[in-house]
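Just one protein chain is left out here, and the rest sit where they should.
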Amino acid sequence: MIAHPGEPLGPHQLWGAWSWEPGIVLPLGLAAGLYAIGLRALWRAAGPGRGIRKRDAAAFALGWATLALALLSPLHRLGEVLFAAHMVQHELLMALAAPLLVLGRPLVPFVWAVPPGWRRTLGRWTGGDRFRGVWATLTHPVAAWSLHAAAIWIWHVPSLYEATLRSEAVHALQHASFLGTALLFWWSVLEGRRHGRLGWPGAVIALFTTAVHTSILGALLTFSTRPWYPAYGAVSAAWGLTPLEDQQLAGLIMWVPGGLAYLVAALALLASWLAEPEHTPRRLPLGAVSLVLVGTLALAGCGRSGALSFEEAARLTGGGNPARGRLAIRQYGCGACHTVSGVRGADGLVGPPLDGIGGRSYIAGVLTNTPQHMIRWIVDPHGVDSLTAMPATGVGEREARDIASYLYTRR
Amino acid sequence: MSAVLQAVLQFPGAHSALKPAGPQARIAEGLWNSMYATAIVVFLLVMAALLWAAFRRRRAEEPAPDPARERRMRRVVAAAVGITTIVLFTFLVSDISAGRAVTATPGKDAIQIIVTGHQWWWEVQYRDSVPQRWVTTANEIHVPVGRQVAVELRSTDVIHSFWPPNLTGKRDLIPGNENSLWFQADSAGVYRAECAEYCGHEHAKMALLVVAQSPDSFARWLTQQRDTAHTPADSLTSRGQEVFLSSACAMCHSIAGTPAGSRVGPDLTHLAGRATIAAGTLPNTRGNLAGWIVDPQRIKPGARMPPNQLDPADLRALLAYLETLR
Amino acid sequence: MTGFRIVANVTELPTTTFGHRSPMWWGTIGFIVIEGSTLFICAISYFYLRRNFLNWPPEGVFRPALTVATVQAALMVLSNIPMAMVDRAARRLDLRAVRVGMVVCTLLALVMCVLRALEFEALNVRWDSNAYGTVAWAVLTAHATLLLLETLESLVFTALLFSPNLEQRDLAGASDNALYWYFLTLVWIPLYAIVFLSPYVM
Partner (left out) sequence: MSLTVPAVPHEPGRAPESAAEVVGRLEDTWRARPGLRGWLSSVDHKSIGKRYIITAFVFFLLGGIEAAVMRAQLARPENGLIGPDAYNQIFTMHGTTMMFLFAVPVMDAVGLYLVPLMIGGRNVAFPRLNAYGYWVYLFGGAFLYVMFFLNTGPDTGWFSYVPLAGPEFSPGKRVDVWAQTVTFTEISALVASVELIVTIFKTRAPGMTLNRMPLYVWSMLVQSFMVLFAMPWVASASMFLAMDRLVGTHFFNPAEGGDALLWQHLFWFFGHPEVYIIFVPALGFVSSIVATFTRRPVFGYPAMVLSMVATGFLAFGLWVHHMFVTGIPQLGASFFTAASMMIAIPSGVQIFCWIATIWSGRPRFAVPFLFVLGFVALFLIGGFTGVMIASVPFDTQVHDTFFIVAHFHYVLIGGAVFPLFGAFYYWFPKVTGRMLDERLGRWNFWLFFIGMNVTFFPMHELGLLGMPRRVYTYLPETGWGGLNLLASIGAVTIAVSVVVFLVNVARSLRVGEAAGANPWGADTLEWAATSPPRPYNFAFTPVVESREPMWQHPAELPAVEGLRTDVREVLVTTLLDAEPDSRHRHPEPTIWPLIAAIATAVLFITLIFTPWGAVIGTVLLFLAFVGWAWPRGKDHQEQLMIEAES
């Protein structure tokens, strides 16, 4: 990324000031390409809108466009001369592009974009303990929150911030750490809740506290009586702002629109959670009580509407035991590749997420979705589709029945 | 000065945000009028809806949770929220345009005044490139009509707030933070400004007069204020000056042209020219002045000025002297 | 009058739970939020008051000395290892290991208290010299108060572990104590950076 070639940008040059840095353009293009290829492969295999929903893809497209806008458009060059513009760029990266990209669930298409052989290697590698340990640590809600907060606050230390204006490499590092920690943060907030780490109350609180501390940093900038980054002072006058006004505007952008982005996200999370229908009185999941009796963890989300109750699932699969199925999913390591709610550690992104599988029309893009097909697929995937990446894991018929019955209870 | 006095004595309206006499106050009043009218309309609509909802006649058997009706209600509520948002947005737009007009920076030829808040009076200073031409007065600002006045606001003790409602909104005087505002009087008159931020005991009695006059009379006033006090011309007033300089008065007050130079209390060089004493509390008459000198704590309990047990003759002389300070 | 129709029995539910299953854990989180906010406010005030000075620290004031504070910060981070062991031991109801671990941690806490006293000296400024000194002392004192309270709490809790009245559910307290310890020691790292390191970069 070449941050500062030649003369400072003047107002008349603004619209021509696109930055076509290869260091930015190539990764951006690669990400878009991989996503598109992977999405095509995935949808061809699983059916359009399966695995990755259409709105997930739309979110990714929007997030990608925001990223491109922030990094390629004249905004980037403007950020070199105006702190406020730089702040807009950072807010676009952290509060808009990052959540949209996470909503796009890019890892799934990325994996699907590579050839099946690689995919298996990749699956083995990402399924390994070390990778999973690092990933779990980084996306732990407290860790992700702290990393993001640290990135935001530390980069605003005057000497560090001014270093970004002098050195391209430091500037690139700053953007990378903003975007990277933002992705972790939003992942822990938006995706983490599906994996039982952070329920929506935790997610709402993480968003609230982030809104507060970024607002306060914004307020500190707004109310300061002297510019923190004198390096901006030389040129901001050409844009009709004193250095102090420039800084106040930057602070306000971080404070008000930035803070509102977190508010909107929190409300949206809460709304989607509250929208779960409450029309029919639901019975207390006494199955859960009996499970608690044998000392297992409570089943989050059990009995939510849209999914089958344990009894119904058992009947449908001809006697499968969902509770045993849940244990089997863990034992056989299904979670290394698939995401299954209620199973600890089942947050793999290699294969499609299995929640709500009861509502899908096809299994593996090949079989119609019946319990018998599901069991057959679990026992012998290569017998169904010789090209599939899903390995035969040695699951027996009875266990497959249990697993299927558990999956049908997942919303 | 009797005109001023008269104006002060009839001051209903000399201290009202609803009788604007300057551009900023006019903008604020315009905002108020439009917001007030909107608020009344919305209030009546919502109350009508509430009362109708509560008291409408109901059929004997209405189905309680009817899904179709709930859907209709959802649409109505959403529409009402939408209208609320639009009204708020309109407010915001009008507020922003008003805000721009109000906060525009004063022009280069604006008169510069420094107002310093003290517990509980106002010090006013007109500066000049030549320090000898500086004018210091208290509790009274004179300004020419139709010209911008830029006021620098300072405080040496606690937070005060300068607020002439007919001319402009208020702004705090904060120790350690410099503030400023500007205003312009469009018509001649006397306007009152109260201290609007609670500043201790006598916060209630800390007012200031803004006297807007024609440019000519303002220029005359300013010239006159630059003079030092006249030397007493007769024995009574020179006795008065002696009393002033030898009693506690001189320890806090200054009178230009005499050895009294303390800045603790208001500058008295042109005391007799002011319309009020004790920061807008009393009209500046002989009786009030005498009462104030002898027992300020009865008039303004807690004020920094101590009571003065003066011999009646001395008091008379002092009053006579002070009345010469025009 | 409403009657009851029994639909389930909870006799077999456990009486000792750890982590987010235990109300006490949530209570600890609540107090962490409160105390974390207080520390955050001190840090904010530090930055806010910075604006009133040209130089930071102001002229005539030495920068803080780093040795003791750095040792302290390292000790705080490292102390999480024995504390995590206590946490795990409590969860597997290993009373012996909890006792040993808590004794070690309490001793560490006492050492930290001593180091904290030296840290005040290392600031090289008095609280009543100027606003810089005031706010640096404020950050340090706020954290020191929590450190002192946690030390006392660890002392009491360790003593309790040797009490004949100990009940199984009291072991959950070790886990809550560990949670608070993680907070207290890890939050010191940014505060250390602010009070001791930032005068070198701001």
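Letters A, B and C mark the chains as written, and numbering starts fresh at 1 in each.
Keep this in mind: contacts are C-beta pairs under 8 Å (C-beta built on N, C-alpha and C of every residue); 3 or more make two chains touch, one makes a residue touch a chain.
Source: prediction; values computed, not measured.
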item	value
Visible contact partners (per top-of-document touch definition) of the missing chain	A, B, C
Sole contact to the chain not displayed, among A:Leu34, A:Leu107, A:Leu270 or A:Leu327	A:Leu270
Subunit A residues touching the omitted chain (full complex)	199-201, 204-205, 208-209, 211-212, 215, 219, 222-223, 245, 248-249, 252, 255-256, 259-260, 263, 266-267, 270-271, 273-276, 278, 281-285, 288-289, 292, 298-302
Hidden partner interface residues of subunit C, rising order	1-17, 20-23, 26-27, 30-31, 33-35, 37-38, 41-42, 45, 48-49, 51-53, 58, 93-96, 127-135, 137-138, 152, 156-157, 160, 163-171
Touch residues of subunit B, complete complex, unshown partner	8-13, 15-18, 24-25, 27-28, 31-32, 35-36, 39, 42-43, 46-47, 49-50, 52-54, 56, 58, 62, 64-66, 69-70, 73-74, 76-77, 80-81, 84-85, 88, 91-92, 95-96, 98-99, 102-103, 119, 157-159, 161, 163, 165, 168-172, 174-177, 179-180, 192, 194-205, 281, 301-302
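As a working rule, only the chains that are shown with their structure count from here on.
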item	value
Centre-to-centre distance between subunit B and subunit A (centres being mean Cα positions), rounded to whole Å	57
Averaged-CA centre spacing for the pair subunit C and subunit A, given as whole angstrom	32
Centroid spacing, where centroids are CA-atom means, of subunit B and subunit C in whole angstrom	52
Residues of subunit A touching at least two other chains	none
Shared interface positions of subunit C, touching two or more other chains	52
Of all residues in subunit C, those that touch subunit A in their complex	7-8, 10, 12-14, 40, 44, 47-48, 51-52, 190, 198, 201-202
Interfacial residue positions of subunit A with respect to subunit C in the complex	150, 153, 157-160, 213, 216, 220, 223-226, 284, 286, 289, 292-293, 295
